[in-house]
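Shown here: the complex without one of its protein chains, the others still in place.
Up next, chain A:
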Amino acid sequence: MANTRTAPSGTPTNVTQKHNQGGIGESTLRPDGTLKVTGEFAYSSDMWHEDMLWGQTLRSPVAHAEIESIDISEALAMPGVYSVLTYADLPAAMKNYGLEIQDTPVLANGRVRHHGEPIALVAADHPETARRAAAKIKIDFKELPVVTDEASALAEDAILIHEGRDDHHAGHVPHQNIVHRQPIVRGNAAEAAKKADVIVSGEYTFGMQDQAFLGPESGLAVPGEDGGVDLYVATQWLHSDLKQIAPVLGLPEEKVRMTLSGVGGAFGGREDISMQIHACLLALATNKPVKMVYNRFESFFGHVHRHPAKLWYEHGATKDGKITHMKCRIVLDGGAYASASPAVVGNASSLSVGPYVIDDVDIEAIALYTNNPPCGAMRGFGAVQACFAYEAQMDKLAAKLGMDPVEFRQLNAMEQGTVMPTGQVVDSPAPVAELLRRVKERPLPPERQWETAGEGADVRALPGGLSNTTHGEGVVRGVGYAVGIKNVGFSEGFDDYSTARVRLEVINGEPVAMVHTAMAEVGQGGVTVHAQIARTELGVTQVTIHPADTQVGSAGSTSASRQTYMTGGAVKNTCEAVREALLEMGRRKNGSYHPAWAHAELLLEGGKVVTDGGEVLADIADILEDEAIDLELEFRHRPTVPFDLVTGQGDGHVQYTFAAHRAVVEVDTELGLVKVVELATAQDVGKALNMLSVVGQIQGGTTQGLGVAVMEEIIVDPRTAKVRNPSFTDYLIPTILDTPTIPVDVLELADPNAPYGLRGLGEAPTLSSTPAVLAAIRQATGLELNKTPIRPEALTGTL
């Protein structure tokens, strides 16, 4: 059967396939799990090609400067160097790229706008030669003043980071150093404030978090005989890369063939282009395969980070605990290039109210252009920063009212039917109060767990851990709660589709399904779930997952908690069409032998066609014989619309997802060190396709939220806009000793709009984990703590 992009005629029967072995709902194991644990998995940095060269980037040592001259002669003269490229060597008219706004130069054009911006490329026969050659490129910079915050960005005489903007946000922003601005106004916050018996406000600061994936950016570009290029790379969205790569290479998209190679984590940090274009340019310039691998230092400059933010919030409430209104202003630092900033603004504003019913709101979110490192996608995407602030506000309100913080939240919790500030009705389960109830009712972990039967203290259970800083002195326990709301899928009218190709054929007498998508497996478990879906929908045991590449349609991004919903949905959708085609083939071949072919609901089970009564009609293998059914179909979620630029109204989101946390911490109040003892979580996932993966995602997201609560921050010098800690020596991420017990309570309340009723889940736990830890530390110390991550200095008055 030929490939087709349109669904076959006839509506697929609305049959629910029964349980099939290894199908959805089972905790089948990851196909790459053992390889990864034993160190045998091939990551993108492990690739090798005969005669390959090594690419090296030369990056700007300063944040903002004009480039007065570049002298590559000495680098080029080095033995072993094959090519040195600068802006002048770019082959096409298109010299920029970008996810939404193409404002990022492939190589700097006369000006650098942030520390670490790429200026030149070197290809050499040894990585060390390439590094040394890059160091020999001489550049004269004329440094410019740096724009580093709202005041310097929006000053009347501020240097414009991008002059002559013509992007689609340029016309509506109040200042050209604002990437995008999204107000949301609903009800009348000023009027509603008059009904408030108490009003609380606060200014909150969220630090710059790094995705800190363990496998740095890397890939291999191999020039093709047709003048095109084959690119093997670790990314989050092959087709989005392709759209940005091909134009700057001056090649049609079909001449840039991309294959996903082993991805060592992503968390949003691989949504933007890193070394993809650079490696292709060098490969095409030298006509040799070129490999590029960033080290950790370069990786900190090679991808965008989570937007640092300043957030101002005001809430009011009546004496009986009902929230009257909310006003907020969120300023996100987008850094030098747009990346995903506009979409992050949309999320931050539309989710700024949190999972609460507040009818009267006045919201504004903006993202700035500055000379700080570019910021974009990271797990939680704008909702994280807001959650940190509104949850602090909830605790302040509860305290001022003398109410229990959980009961106060439950009293104001959103539920199915609640209207969002954007006017969108939450039309599927929103069990916010229930999630809070579940984490609250869990028994607290025992106190003073560091006390041992012998004389000494078990320092592993204490703040400071192995560093042996306390044996219990100064240690105070705190407990804090938080809950958050995140959207799933791409919002605001984006045509967010996924494609899946499924081929069913007989191999060695067995029916085998092959699932082919361009989905980037970045650790989320899509490769596991796709096989489960195919088994459930096609009743086969054997499923092959084809490598992800651009020979099949786009799978969209592995981000926004969307991949199981979207590409999982696409696999389900295509499998259903394949099943219909198989049954049609069965009716054609065998229909006359049994009346059930015409009348009964037919299912595929254990390699056979059966009636819903369980009677076997035929083996799948016997129906197919030597034919194959091979379909490629697109799958879409329900449409969304952009938020109105003045009122912020619009059904902008696809689905909402919720998680709650209770954090239990021990704080060494004298040294300002924190041990998180437990982070109990409850989350609604709609339907757990693979509980093992679900729990893993929730625990991982929770830990990433803990990281930005107590240690993770990229520190940028406000005087120079230079990054001060681009290494794992000084950018700390949690070790296993920093990771608490994370009991997970999973709810499965189906969303009728989603495949299998599932709810995207990867991001929500990252939201509430951070404010829960902060709330617990506040309870232990009595301090206000308006900035995350917490530094020991903030807890000890030694800033």
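The rule is simple: contacts are C-beta pairs under 8 Å (C-beta built on N, C-alpha and C of every residue); 3 or more make two chains touch, one makes a residue touch a chain; residues count from 1.
The rule is short, and it goes like this: contacts and distances are computed from a predicted model.
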Checklist entry - Quick one: the chain not pictured, UniProt calls it what, "Peptidase", "Xanthine dehydrogenase family protein subunit M", "Ribose transport system permease protein rbsC" or "ABC transporter ATP-binding protein"? => result "Xanthine dehydrogenase family protein subunit M"
Checklist entry - Among the options A:Asp71, A:Glu601 or A:Asp730, which residue touches the chain absent from this view? => result A:Asp730
Item to check | Residue of A:Glu74, A:Asp404, A:Asp549 or A:Glu670 touching the missing chain in the full complex | outcome: A:Glu670
Checklist entry - Which listed residue (A:Val198, A:Met585 or A:Met711) would be found touching the missing chain in the intact complex? => result A:Met711
Checklist entry - Looking at A:Asn109, A:Thr205, A:Thr286 or A:Thr469, which residue reaches the missing chain? => result A:Thr469
Item to check | Touching residue (missing chain; options A:Asn109, A:Gln176, A:Asn295 or A:Thr611) | outcome: A:Asn295
Checklist outcome for this item: Residues of chain A touching the missing chain are 131, 295, 297, 455-457, 459-460, 463-471, 473-474, 670-673, 675, 710-711, 715, 724-725, 727, 729-730, 732, 734-738, 791-793, 796, 798-799
